[in-house]
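Heads up, one of the protein chains got dropped from this complex, but the rest are sitting where they should.
We just call them A and B in the order they show up, numbering each chain from 1.
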Amino acid sequence: MTGPAASPALRARLDRLLAANAIFVALLLVWLVGAAGSEAFVTPGYLFNVVRQIAPVGIAAIGVTYVMILGGVDLSIGAVISLTAVFCAVQMDGDAANTLPAILLTCLVGTAIGAVNGALIAWSRVTPFILTLGMAVAVYGLTQIYSGGTARGTVAPGFRDLANTRLEGLVPVLAIVFLALAGIGLAIQKMTTFGRQLFLIGSNRQAAILAGLPVRRTTVIAYALAGLFGALGGIALLARSGVSSTSAGQGLEFQVLAAIVLGGTTFEGGRGGIAGTVAGVLVLVMAFNLVNIVGLDYHLQLVVMGAIIILASALYGQLQARTGRA
Amino acid sequence: MALGTAALHPAWRRLDLASTGIWLLLGGVALLAAICLPQFREVENLANIVRQSSVLGMLAIGQTFVILAGLIDLSVGMATGLVVVLTCALVDGDSAMTLPVVLLMLALGAGIGAVNGTLVNVLRIHPLILTFGMLFVLQGAIFTYADRSVGRASAPLQTLANGDLLGIPIAGIAVLLVLAVAHFLIVRTRFGHHLTAVGGHAENARRAGVNVRRIRFLAFVLSGLSAGLAGLILAGRLGTGYPLAGSGLELDAIVAVVLGGTALSGGRGSVIRSVAGVLVLSLASNLLNLMDVSAFVQTFTKGVIVIAVILANQPRRMAMAA
Partner (left out) sequence: MAHTRRFLPALAGMAIAVLLSTGAQADRAARDAQDAAAARMVDTATFKQDGPYRIGVSAGYMSNSWVVFALQHIRWEASQHDEVSEVIVTDAAFNPAKQVSDIEDLLRQDIDLLLYWPVDDAAIADVLQRAVAAGVPTINTGGGFADGPGTVANAYISQWSLGEDVARRLMKDLGGKGRIIAMLPIAGTTAAVDQLDALNTVLAEYPEVELLTAEYGDWNRAKAKQITENLLQRYPRIDGVFSPAGQMSIGVAEAFDEAGRLDEVTMSPGDEYNGWLKWVAEHKQGGAVPFPTRAGQVAVQIGLKILKGEPVPRGTAVTATFISPETVGEYVEMDAPDDWWASKLPPKFLPPR
């Protein structure tokens, strides 16, 4: 460690502060723009509804954040959401008594798929990007085989009613579930050894190996958690809108990734976290709602999403290069 | 370090199934098909397979260049789709318009590649992420231009895609010509040597005086150009500008390249084997169709094949720092 001159040090600190909090500034800005344009943005009922709308994507994004801190990625998450939504409905089979077992079994399936991803990546030197892309195709095929092309299964009575009730007539249960899961996710990231090791491994893999950190175990756990939160996202999707297709989650992986990258967790790994991801998710959904109100069509939303992924990655990359790595 | 790698190289090559495996696989699949299915052996079926392979063949050749340079290009599928839509919309069945539009589309493909190459150099972000973002931008561009099938391919384009010359599909001949040029570029020119040098170890290549940025830029331009060629053939094959015509082709192209034994980590591979990889994929698809295997199972199988191929093709050297 050489002692840098005072002014570059200050500048580096400012940069670091900016890099860490840019997303929260962006969140505030989007909200202000929204509030200026539409009364709805200052109505609590509407805001909670926005949180509920994005709950499936938000929940899934929590798990993928771990993988990305590690320097990996999980593109199979959309397929996992599709499979678990259909699977959970089939296990429920229209009987309230099945609700809990069905949810547990679904979480198990999601975790298992994630663990397979993790194991394949931990014990080989393959690119997670392409591997999970292949896994997405395989899981999609599995969903089709399992369901035969129709979204089988009947949701247990009471399940969706519970998830869609508003406590005190205002706060939807699903929104609370999302925020609670984000809290748990944050706790795992901040308060466990696993969470700390994620950042160490993500910022310098070789050093982590040399330091004797359990790189493989951490990798498997991270991907398994991504699968678990993916399954919870699938269940949330089921709760929000019922099963109406075998590919309900297809494409959601890109919203997940855009939100995470926006939140400051980069593809290079070693930085970011759940708090940023949640903010990124909220920015994304508010931006999309704004875009809807303005009347910009879905195709331009795609261009915006692509540009976000490229520019946010580039921006955080530059900031990181300037502030230096841990 | 560089010396050690170089000394190890021939030994690895001798052990390397990657360079011979694809030929065994191709022979095996073809033999299996020829024995099991009488329809397979018909000349017309074989011509079909060649025609069905031509679009992916072009893309696999282009993708080999970027992968050899240690990069990747996920935007080629949508670039192909954009070319299909624009070709049909601009030509709209008019044969006289064919030549100018063909030139324009090749320029467009190369242009998309140039943008990718420039951004990778300027923004310094991973090519996976860049081209992944680009995929959305292009998809959005396609749908902003047309949200349904537009235009009509001209007769010359349809002949290119579906016609025969002395009983051989013209599209197949086109792929062979491009393949010959590409192989020559990689094996016989300075550019080719620099390309593999950059893919093998960018820092060493830089020290040896290779202009790494220029090589990366050119690799993307060639990849874009291949998307232009693929789009023209696909336009002729579909006859219409379908917005999602190119969707998913990037993954198939990457799988074909990897199947052909080209390392995803860069520096090692061959365009000829990439095209053999394409033939294996087309044969497998043809075989499954002729055997009446459920499409759902086909999708699942495809995913498993991708995973298996990626696993079998891991980087053979440990990471440099290890």
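Some observations on this one:
Convention: a residue touches a chain if its C-beta (ideal position, glycine included) is under 8 Å from a C-beta of that chain, and two chains touch if they have at least 3 such contacts.
These numbers were taken from a predicted model, which means no experiment stands behind them.
Between the chain not shown and the residues A:Thr65, A:Gln189, A:Thr266 or A:Asn289, the one that touches is A:Asn289.
Which of A:Gly34, A:Gly78 or A:Gly185 touches the hidden chain is settled by the complete complex: it is A:Gly78. Interface residues of subunit B facing the missing partner chain: 39, 42, 44-45, 48, 52, 55, 77, 135, 139, 143, 147-149, 152, 158, 162, 234, 237-240, 242-245, 247-248, 250-251, 285-286, 289-290, 292, 294-296, 298-299.
Summarising the interface, subunit A meets the missing chain with residues 40, 43, 46, 49, 53, 75, 78-79, 89, 94, 133, 136-137, 140, 144, 147-155, 164, 166, 237, 240-248, 250-254, 289, 292-293.
In this section, only the chains that are shown with their structure count from here on.
Residues 119, 123-126, 128-130, 132-141, 143-144, 147, 251, 254, 258, 264, 294-307, 310-311, 314-315, 319, 321-322 of subunit B are the ones touching subunit A in the complex. Those residues of subunit A that touch subunit B in the complex are listed here as 120, 124-127, 129-131, 133-142, 144-145, 148-149, 206, 209, 254, 267-268, 297-310, 313-314, 317-318, 321.
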